[in-house]
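Left out: one protein chain. Kept in place: all the others.
Moving on to subunit A:
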Amino acid sequence: MNARPEPVKLAIVDDGIPMGGLLMEVKNVSLRFGGVKAITDISFDVKKGEIRAIIGPNGAGKTSMLNVINGFYTPQEGTIVFRGQERRAMKPHHAVRQGIARTFQNVALFKGMSTLDNIMAGRSVMMHRSLFWQMLWHGPALKEEIEHREKVEEIIDFLEIQHIRRTPVGKLPYGLQKRVELGRALAMEPSLLLLDEPMAGMNLEEKEDMSRFIIDVNRQRGTTIALIEHDMGVVMDLSDRVVVLDYGKKIADGTPDAVKSNQDVIDAYLGVAH
């Protein structure tokens, strides 16, 4: 009777880990560039279903940490256990296959492509048909494309970006570009979503929108999120647990309230003589 197709739900990646279970563990990781120590002996964990924030002053090693997690940098010491598997060296596309997706501090989209195509690109890792079929644009390849398009439309609906579906992303205001980038990361159906300063350069309204989307992604899809953010207000409101880095070292780890009242954190942010 119902002519309206029910929305296709994006699968929450079933990795066999219960909500609140250990999704990722960072153990004694150190990263050096020549003589510069970017990260020194850092350990923390991410539990499934939580929003985990990594904060710290400029140069604290936050983005380096994210790059280590998603395989862009290989740490000299320490290991990362993700979904029960220990690994040290890996390439970013392996990270994607494992279920880690990320957004970037500076938007990294295909500027000349439309919103729709950018998000479709996020699903390319899941397309299995051979180049031959994809070029033929027929039969199984077409069917596969349509299936992926349905999921992409669901993301477009979720992020409320229907009106820019066909707009080249280079023409969009910054806040919307960030949203498209989030959409592309979501298209990978990640079990861990890494957000590198999702609110950077946004005005208040855009920040509020983005916060709502981050919470919705977390609550409605059960996606685990690790985010780096400068805006302390946002971090404290959004996240369940916070890691604080300073000069590549971990100085605090706990709930937002605990972190806020930690003397080391206050010193690091307000600045004291070292």
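Everything that follows uses one rule, which is that a contact is a pair of C-beta atoms (placed from the backbone, for glycine too) under 8 Å apart; a residue touches a chain by one contact, two chains touch by 3 or more; residues count from 1.
Rule of thumb we're sticking to: contacts and distances are computed from a predicted model.
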From "Transketolase", "Dihydroxyacetone kinase", "AMP-dependent synthetase and ligase" or "Response regulator transcription factor", the hidden chain's UniProt protein name: "AMP-dependent synthetase and ligase"
Contact partner of the left-out chain, one of A:Glu86, A:Asp216, A:Asp237 or A:Asp257: A:Asp216
Sole residue of A:Glu160, A:Glu208 or A:Asp237 that reaches the chain not shown, by the stated touch rule: A:Glu160
Interface residues of subunit A (partner: the chain not displayed): 1-5, 7-8, 149-150, 153-154, 156-157, 160, 162-163, 165-166, 216, 219-220
